[in-house]
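One structure coming up, written as structure tokens, with questions to follow.
A single protein chain has been omitted from the complex, and every remaining protein chain is retained in its original position.
Letters A, B and C name the chains as they come in the text, with residue numbers starting at 1 for each one.
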Amino acid sequence: MNKLLIVTTGGTIDKIYFDDMSDYQIGEPQIGQILEQMQVGFDFEVKAIMRKDSLHVTDADRQVIHTAIAKSDATHVLITHGTDSMVKTALTLADIKHKTMVLTGALNPAKFRDSDAVFNIGCAVGAVQTLPPGAWIAMNGCIWNPKKVKKNRKKNRFEAT
Amino acid sequence: MNKLLIVTTGGTIDKIYFDDMSDYQIGEPQIGQILEQMQVGFDFEVKAIMRKDSLHVTDADRQVIHTAIAKSDATHVLITHGTDSMVKTALTLADIKHKTMVLTGALNPAKFRDSDAVFNIGCAVGAVQTLPPGAWIAMNGCIWNPKKVKKNRKKNRFEAT
Amino acid sequence: MNKLLIVTTGGTIDKIYFDDMSDYQIGEPQIGQILEQMQVGFDFEVKAIMRKDSLHVTDADRQVIHTAIAKSDATHVLITHGTDSMVKTALTLADIKHKTMVLTGALNPAKFRDSDAVFNIGCAVGAVQTLPPGAWIAMNGCIWNPKKVKKNRKKNRFEAT
Partner (left out) sequence: MNKLLIVTTGGTIDKIYFDDMSDYQIGEPQIGQILEQMQVGFDFEVKAIMRKDSLHVTDADRQVIHTAIAKSDATHVLITHGTDSMVKTALTLADIKHKTMVLTGALNPAKFRDSDAVFNIGCAVGAVQTLPPGAWIAMNGCIWNPKKVKKNRKKNRFEAT
């Protein structure tokens, strides 16, 4: 795999707790230090382009994400994104040719004990090296075609449509 | 993906600490409860066939692993294994047809904070769904052809031969 | 030490993350399972009397806490409480005689990796067995007389007045 481009956009995966404001805020992206800690054997570059809860990601934001990926030379891209509108963003990226793009995130912040963040990142990393070009989603341990998946908000999980 | 067959053979990933004997032992396989915790969206079955440090896995043991996989109906198999002789076992499995088999393990026990276990399992899970049939290795965040990888014991990591 | 009475009132220590509402909530008290996990050698009983962020703990709430403790037979009491008004509650309890009461909490939820929750609970548990009767605070690894401590909100820590 060529150098992996990692685009971070916010989401629960990067939420941290600020006692000050008695609230959770999106902090700096965790994925870089997680991959360093795991001593991965591939090169990567992290581009942190926004810190948004994905309920607030707009179509204009999606264009920013689209442009950042489309203009890059990278052939392999991992995008961390909030889970609520991850499918929508994936569908927006689907027209970008010659790149394998995998979106993932987490249902619990990476800073939480027992978070799914590290597992999902691992999943996405394994898949991005082996999938054909196109936009894909890695959540709940499954690799999804974004046309065939939705987030079930009640059950707080991704499932086939 | 059809029901994922998970074969566990021991290795560092499942090492736990017994203060009693002031020593480590390979405990029961961690992967099942990790996948439950991550609420994965696929069915799986764990077959715990041995608990060996892979320095002590013999060719007879490899035959046992080979048979357990070859006679199964599963088309997708994840094997957890010690890292020291993982490549050797992978090469032994390479002749099994029509199954995608991914071997992984960990350089630090799953019970450790900051272990690579969950990340590696995620990696293997992502890859097993997307790889073509054959035997593969998922370590250090990379997917390897077992003919082209070795464990560098000094650096304690997997790298291309 | 006689049976330790543990009174839980909420606070950051028990905050958990609900992705559902993209928000945090105070969940069920963590202290009981933490002490079970640590296999403590003393008997204890947990009375969960409210789940409040301590910015919202009222004087009426303080009376409820006061009554629950004063009418109990327990000679040793540990109270988990939000950090913002912990001092105020401690001062309210100071007139209760013949009981050693230690208040503690956490600046990061117990569910967080690297939380101070377990350390603070340990601190309070060690202190409650050895302090004379009265109301005390255990935060930042120090045992405080509530008349001589305040929470520095800017620095997010407790310090001497």
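By definition in this document, contacts are C-beta pairs under 8 Å (C-beta built on N, C-alpha and C of every residue); 3 or more make two chains touch, one makes a residue touch a chain.
Computed from a prediction, not measured in an experiment: that's the story for all the values here.
Asker: Among the chains present, which touch the one that was left out?
Answerer: Even though it is not drawn, that chain still touches B, C.
Asker: Using the document's contact rule, name the residues of subunit C that touch the chain not shown here.
Answerer: Against the left-out chain, subunit C lists 1, 34-35, 37-42, 114, 116, 118-127, 129-131, 138-143, 157-159.
Asker: Using the touch rule from the top, list residues of subunit B that touch the missing partner.
Answerer: 12, 15, 17, 19-20, 22-24, 53, 55, 83-84, 107-109, 111-114, 153, 156
Note that in this section only the chains that are shown with their structure count from here on.
Asker: Going only between touching chains, how few steps reach subunit C from subunit B?
Answerer: 2
Asker: Do the two copies subunit A and subunit B share over half of their interface residue numbers, or under half; same or different?
Answerer: same
Asker: Compute the centre of every chain as the mean of its C-alpha atoms, then state which one is farthest from the centre of subunit C.
Answerer: Result for max centroid distance from subunit C is chain B.
Asker: Centre to centre, by mean C-alpha position, how many angstrom separate subunit B and subunit C?
Answerer: 44
Asker: CA centre of subunit A versus CA centre of subunit C: separation in Å?
Answerer: About 38 Å separates the centre of subunit A from that of subunit C.
Asker: Mind pulling the subunit A residues that touch 2 or more other chains?
Answerer: Expected reply: 114.
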